[in-house]
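Following this message is one structure expressed as structure tokens.
Note that one protein chain is taken out, while the other chains of the complex remain in position.
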């Protein structure tokens, strides 16, 4: 019996973001391997920005999970991990939040990690989760993009790349040996940023899908 | 240009253990995906048991890494992670230790984790690494097999399964939501143990290879 | 100008619980002092038990807060603190969660604290919050009532008192110098439990209201 | 039977400071509610500045507590909390230190807190207490007034307000979501500072009295 | 110029304890080396048992330090370290508390340490200091003698040795790799206890004097 697909849930309504996720995850798709399915919650907000967005997205995500009991694993493809505890309470299958997976993967690569946030306002929310995760003392720093960039635009174009690079250089100077992209929309810049900065750059959705992939592979043996 | 293989280095000389790794990692091999190559250090000790074994294995592992600069990523397939710092000092490619990867993957699945050790004597060594990793406060407990089992035998047969199950039940009672197999040789029991216990069981080599796999996939995009 | 009332929000639909809160808070009502208003979310669940209950209660609570901008402070009278972050994101007035307030008040009285939970299943949720609060290392222990008691019944009758006493004695033996009642419904037993046990017992709603009371008093000077 | 008063003990001999406390606590006095009595240790030092001042004040405070067994609760109204452990060892009634109460109340309001110290020299003493309290990792920073201000003058006049404002702005920039006044004498500036800065400002004596008030109210039910 | 002696201050009035200290420190006395002088505060309590004893002893100790500015270093030879902060505030010479020195020396020898306390009632006081010292997470456990033993008797005779051995065996079973004697009076049993238990046993006064000795030696070069 094959396990069901890895369901990657984008809780915002931006198809651009979901397309970006599909591109970022293309390399995980192999005949015979776990299937990866990216899904947009079309009635979600254009971006998960406010705490209300997060909390509403959590209930939307739970509805998706209940409608898709066939999935082998779930990935909450939003750095705020809406509904992570709720999801785990309604399914016995593994549920991965991308912030947790991204940060934990960075800790497997380096002593201290940094995070690039889309906006200053989300940093306190991230810090609360790092405390809950219990690894806040290994954070070199978290730096927000200096400019107003939407989630959808954060992974494309020279303008946003320049902003990511600026943030990354600050984090490198703070001692970060690995940098986590603090938004599901930034994956398009991962590879180039890593090459230019010369430190490991972790896309959190790729990190979460790698963990889910490994979990399903191990079950299939 | 394709990145080189994920080089999974078994620092002990036991071909049985390396064969077990190959079986545990078979599901990660896909045409077009990263290649996975398992390698035995044939002049290593039969099992990495004492601290001297660990320290000598570290230098052996470094020699392998220097002889194989073609690899895309390295996995140190021994729970004591021999030579992890040394390996990182001589290559710019990612190096994963299986204890770190296994524990961090467990933290992506559950609040508290437990560890099953082959022998009581290795527990203090593991605890030192958890302190270094900075996640010791999320350890529900670490329990050793009650009986004398070799690394090579720890993943086969009813006798060793019964011992793993006994340890796993203790850890579950201590509150562990995910259990890490504290030895590269135990992978053969992972699936069955998870089914019987009803909690997530993480094979650390699979966890490390999943991370390395994701890393190489992300570079290939 | 007088500040508005302290709005104590019971997110479950149980009028019995709200009545219990009113009784527990009666002593804070003084002519000229801050007004205290207890409110039931009548369309909420009978008790906030599951994670879904918590997450839905969070949105309900936010709706109440938006409908009552006249309040001087808000108290989320449920130990799971539904919607605490959301509430703080939509009002500039102080918002108190009773778990945080209860635990922090216990730390002002004693070195180590204990918690009595209504049910075993809520303990992991509480522990996650203690990690987020950053005071988990001062927890002597958390013990659940040994028996099936509803939130509404947990503060009345000999049966539930006996269960609270049993839990309290265990916590005292674990070294707890102060014990927090881990449910808004237990307040009816606080006084007697403290007298019988001989250690400080903190009702979390009283603790939160005391903080809110102090805050409003300080603003009125 | 009515519990005795909340005895607020000013261990320095400055009647100006005690008068400031009385004003800061006026709002807690209600007919039928707990009585609040502020007391000066007239043979104490003019201000508790040195470590010797602290240690001698501790014994003085204990003498007061023994002379006043009628009190319902004791508040040590000095940020250095002279004799806190001693006080708890000689009375079964609750004893609150204002540093602990102020900091814990700030944590009920915000993620990170800051502290304004009267003088640079008292910061290490405060940090030792935060480590003992176990919440040092949630400190955004502690900043001393830039200028020579006595305890008695720190709560009055434009000069000292300007210094408090300067310190508060630095703490806000460091990420403090709530600011604790690090001296019992600063209460006169609390309200205005909060309005100008736009972050919560906690007067530690008010915070401690609010907790004591709540404790006595709960006992009176 | 020779530095002055290491002044070892016994804050209790028991000459038996001071004699025990002299014997325990005899091996540090060498011609040309730092002189060691043990001193009894004859007007102190027979044993420092209560918190009041500790706080009064702190002022007594400070008076001794002020009367003896000729000393090269000061050792507070009481496990409760009376007046440590005060002592440091009045002299620029090094001041060692024996609890700090004993625990830190144990951490230089082993991963986890244990403590044998004279009485149950002093354990919370010790734990507060370990939190302040920031090493509480490396404590395997603290166990009190099972029986009523005075400070003066704790280092002599078969009866007290049997009690120390019982406590030591419990700590060894808890994982302690080094055991700190939690009282200045126990030094007479150190050597034998170490031989019987087979784990390192640290006498805290010897540990503190060794540090002071090293400090003065380094200044004399």
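In this document, chain identifiers A, B, C, D and E correspond to the written order of the chains, with residue numbering beginning at 1 in each.
Basically, a residue touches a chain if its C-beta (ideal position, glycine included) is under 8 Å from a C-beta of that chain, and two chains touch if they have at least 3 such contacts.
Please read all numbers here as calculations on a predicted model, not as lab measurements.
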Task: Displayed chains contacted by the hidden chain, counting the whole assembly - done: A, B, D, E
Task: Which residue of D:30, D:128 or D:191 touches the chain not shown here - done: D:128
Task: Touching residues on chain D - with respect to the absent chain - done: 124, 127-128, 136-137
Task: Absent-chain interface as seen on chain A, which is shown - done: 111, 137, 175, 177
Open item on the list: Touching residues of chain E against the unshown chain: what are they?
Closed with: 23-24, 26-28, 30-33, 94, 96-97, 100-101, 104-105, 107-109, 133-135, 137-138, 190-191, 194, 200, 203, 206-211, 213-215, 217-221
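Going forward, only the chains that are shown with their structure count from here on.
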Open item on the list: Nearest whole angstrom, what separates the Cα centre of chain A from the Cα centre of chain E?
Closed with: 52
- [ ] At least two other chains touched by the same residue of chain C: list those residues.
- [x] 128, 134, 137
Open item on the list: Please classify the inter-chain touch graph. Allowed labels: line, ring, star, complete, other.
Closed with: other
